[in-house]
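Just passing along the structure, written as structure tokens.
Take a look at chain A:
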Amino acid sequence: MSWIDLCAIDDIPLRGARRIKTAQGCVALFRTGDTEVFAAADRCPHKGGPLSEGIVHGQSVTCPLHNMVFDLTTGQARGEAMQIQTHALRIEDGRVLIDGAKLRARSAA
Partner candidate 1 sequence: MSTRKLVVIGAGMASGRALEHLFEAAPGQWDVTLFNAEPRGNYNRIMLSPVLSGEKSYGEIVIHDDDWYAQHGVTCRFGEKVLSIDADAKLVEGEKGVVPYDKLLIATGSTPFIVPLPGHDLDGVIAYRDLEDTNRMIDAAATPGARVVVIGGGLLGLEAAAGLRLRGMEVTVVHLMGHLMDRQLDESAGFLLRKSLESRGIDIRCGANSKEILGENGKVRALLLDDGTELSCDLLVMAVGIRPNIALAKEAGLATGRGIHVDGQMITSNADILSVGECIEHDGAVFGLVAPLYDQAKVAAQTLLGTHATFVQKQLSTKLKVTGCDLFSAGDFAEGDGREDIVFRDPGRGIYKRLVIEGHRLIGAVMYGDTADSNWFFGLIRDGTDIDDMRETLIFGPAYQGGASADPLSAVAALPPEAEICGCNGICKGTITDAIAGGATDLGAVRAQTKASASCGTCTGLVEQLLQVTLGDAFQMPAAQPICGCCDLSHEDVRRLIKAQELKSQEAVWQELGWKTRNGCHVCRPAVNFYLLADWPLEYRDDPQSRFVNERKHANIQKDGTFSVVPRMWGGITTPAELRAIADAAEKYAVPTVKVTGGQRIDLLGVKGEDLPGIWADLNAAGLVSGHAYSKGLRTVKTCVGTDHCRFGTQDSTGLGVKLEQILWGSWTPHKVKLAVSGCPRNCAEATCKDVGIVCVDSGYQVGVGGAAGMDVKETERLGDAATEQEAIDLTVAFIQLYRENAKYLDRPYKWVAKVGLDWVKARVVDDLDERARLIAAFDLSQSIYRKDPWAEEAKRAPAFQPVADLTLEAAE
Partner candidate 2 sequence: MDGKIDTPTDTFIQVAEVWVPKDDVLVYAAGDTNGLGAFEEASRGTRFAKGEGLPGKAWAEARPVVLKGFDGSYFKRTEVAKEAGLSAAVAVPVFDGDTLKAVLVVLCGDDAERIGAIEVWTANRDGLLMLDDGYYGAAEEFAFVSQHTCFPRGQGLPGGVWAADAPILMRDLGSGYKFVRASAAGKAGLTSGIGLPVRVPGGTPYVLTLLSALGTPIARRFEVWAVKRGGKAVLIDGVCEREGALWRDDGDGTRAEAPKAEAWKGPVGQVLGTGLPVVQRGAGGLPAGYGAFVGLPSYGGGAMTHIVAWYI
């Protein structure tokens, strides 16, 4: 694994989100708690809504366009056969790190 330092955890508003650009499109970082951040695809598979603009609650996010609710721990949509890609993150000394190897591997594939 190679971990890429993305930002300070406080750059992401509590119960809010920020985006990162990657070769396969935007990935959203969701801060669900003081020290809890999840990474998942920013694009809602339903109609392409930007999930980083949705309301973050518990460990879920609600798409701003049509209220699809995604469980950020699994990427699974609640009550729908739909899923978003999730990414492993690490929090270290207040910094948020993403697994770069996986991002790369996926873009190579």
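Candidate entries met the following condition: all candidates are chains of the complex that A comes from, given by their letters.
Just so we're on the same page, a contact is a pair of C-beta atoms (placed from the backbone, for glycine too) under 8 Å apart; a residue touches a chain by one contact, two chains touch by 3 or more; residues count from 1.
What you see is a predicted model; the values in this text were computed from it and never measured.
Enquirer: Considering only the touch criterion given at the top, point me to the candidate in 1 or 2 that touches chain A in this complex.
Expert: Candidate touching the shown chain: 1.
Enquirer: Show which residues of chain A lie in contact with candidate 1 when the two form their complex.
Expert: The contact residues of chain A facing candidate 1 are 4, 6-7, 11-16, 18-24, 26, 29, 33-38, 47-50, 53-60, 62, 64-65, 67, 69, 73-74, 86, 88-89, 91, 98, 100, 103-104, 107.
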